[in-house]
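Note that this complex is displayed minus one protein chain, with the remaining chains in position.
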Amino acid sequence: MCLGIPGEVIEILADKPDLARVEVSGVRRAINIGLLGDDKPKPGEWVLIHVGFALSKIDEAEAKAALDFLESIGQAYADEIDALRESLIE
Amino acid sequence: MRYVDEFRDADTAHALAAKIAGLCEPGRQYKFMEVCGGHTHTIYKHGLEDYLPESITLVHGPGCPVCVIPMGRVDDAMALASASDVIMTSFGDMMRVPGSRGSFFDAKANGVDIRMVYSPLDSLKIARQNPDKRVVFMAIGFETTAPSTAMTVLRAAQEGLENFSIFCNHVTIVPAIKAILDSPDLRLDGFLGPGHVSTVIGCRPYEFISRDYGKPVVVAGFEPLDILQSIYMLMIQLSEGRAEIENQYSRVVPWDGNIVALKAINETMELRPYFEWRGLGFISHSALRVREKYARFDAEELFEVPGVRVADPKACQCGEVLKGVLKPWECKVFGTACTPETPIGTCMVSPEGACAAYYNFGRFTRQRVKEATVR
Partner (left out) sequence: MTEQKNWVEEALAEHESQVDQRHFSKVAPGEREALVLERIDRARRARARVKEERITLAHGSGGKATHTLIEAIFLDAFRNPLLEPMEDAARLSMAGGRIALTTDSYVVSPLFFPGGDIGDLAINGTVNDLAVSGATPMYLSAGFILEEGFPVADLQHIVASMRAAAEAAGVQVVTGDTKVVQRGKADGCYINTAGVGVVPDGLDLGVVNAKPGDAVLVSGPIGDHGVTVMLARGELDIDTDLTSDTAAVNGLVADLLAAVPGGVRAMRDATRGGVATILNEVAKAADVSVIVAEDDIPVRAEVRGASELLGIDPLYVACEGRIVAIVDGAVADAALDAMHNNPLGREAAIIGRIAADPPGIVLLRTAFGGTRIVDMLVGDPLPRIC
């Protein structure tokens, strides 16, 4: 029920403006974008898909910030492991 | 898969785990509740607890909209479906939920026309294709799904469909959280806030949790790194003596929620004065029903619904599991009399039920398995 999947918008259907075709890992489906109101997604943008509707746009800047944070943690950890490996306390 | 795989990276998980462990005060126990059934599912599916120190316990909350439907409402739905000219449509999640006389799945085997749909819009298609039948959509879910149901009703109204209605069982998350906070049985240190519900209602509705109860809340995404990062953020708040609402899932959740979605819900539905939640009793203003303006799409108006209150089987301890008082394996009938094929309660059959998640994914002694899986 909480199942929401990120998908990339491929095209807005010309004859049905409240529908967009999205792609999830090579799988394509038409979904309803009515819940995004006037903030219609453009091809190339990503949305969160839930039971056939786009619930929200994925904010690329926020996503990048989240990933940068996670990477930094990963990097700091990797650095520390390296340091640990290299330091010899005899 | 983009926006999914990056949030499942094992190396980052190790790093975060180390940071989380570093924030644990010696001798102190931490209890966080993940409200949302989807979070419980992720935690068990990815083996997230392997990354947490012993001093942190995750308590499973009532955020499973299928789990909280009382038996009586399941019986009502079954009564609706059994009418000879009715086609009942439902999400797959509902199929195995037991009523007093079996589940949708059993009813289907007995010839009742119940069809699984992926989207409520699929019900409209079925209604259009079967003008001599009446299609009833079993509407379940928290505020995540209510907008989709609302849009479907609006669509049906636009098209002038005359053979479509919904049996509305949408519930709202905030009253459930409040019931947990007011419950004397639990002492929680913080909450992992529901991710997708917040996409609709935003983060403001949780402010009362930090303001009135002094507990921190981090609205969390559904990938394992999202949850791990959210736990990290909770630990930081605790170590700094703060109790605030934070949004870890900011790539999807807007602080103010989705106005269009909220408007759609408001246009088509209103709050019921009270609603019975399985195991939690009657909670006021916690569920939605169809507004009078759209009564022609309200199955409770169009059909005779028995509306009989059915008590849970005595052996069923779903209520305590939903409140986080019991871990799934602590329920007396867990895994023996109550299994996914022979469920006594809802927690074992909903894909987001804590019991189902534990039984299907987590049913092993962590220590033994640690030894077995080390390469």
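We call the chains A and B, going by the order they appear; numbering starts again at 1 in every chain.
The working rule: a residue touches a chain if its C-beta (ideal position, glycine included) is under 8 Å from a C-beta of that chain, and two chains touch if they have at least 3 such contacts.
Just so it is clear, the structure is predicted and the values come from calculations on it, not from any experiment.
*Asks:* Among the options B:234, B:338 or B:354, which residue touches the chain absent from this view?
*Replies:* Result: among the candidates, B:338 touches the missing chain.
*Asks:* Can you tell me which of B:4, B:259 or B:295 touches the chain that was removed from the display?
*Replies:* If we include the chain that is not displayed, B:4 is the one touching it.
*Asks:* For subunit B, which residues reach the chain that was dropped from this view?
*Replies:* 1, 4-5, 8-10, 13-14, 44-51, 71, 92, 95-96, 100-101, 105-106, 108-110, 118, 122, 224-225, 310, 313-316, 327, 329-330, 332-342, 344, 351, 359-365, 368-373
*Asks:* Residues on subunit A that touch the omitted chain in the whole complex?
*Replies:* 3, 5, 23-30, 49
Convention: only the chains that are shown with their structure count from here on.
*Asks:* Flag every residue of subunit B that touches subunit A in the complex, lowest number first.
*Replies:* Residues 1-4, 6-7, 9, 11-12, 14-16, 18-19, 36-39, 41, 63-66, 91, 93, 118-122, 140-142, 144-145, 147-148, 151, 194-197, 199-200, 222, 225, 229, 248, 250-254, 258-261, 264, 350-352.
*Asks:* Show me the residue ranges of subunit A that touch subunit B in the complex, using the header's touch definition.
*Replies:* 1-6, 8, 24-25, 32, 34-37, 46, 48, 50-53, 55-56, 58-60, 62-63, 65-67, 69-71, 73-74, 76-78
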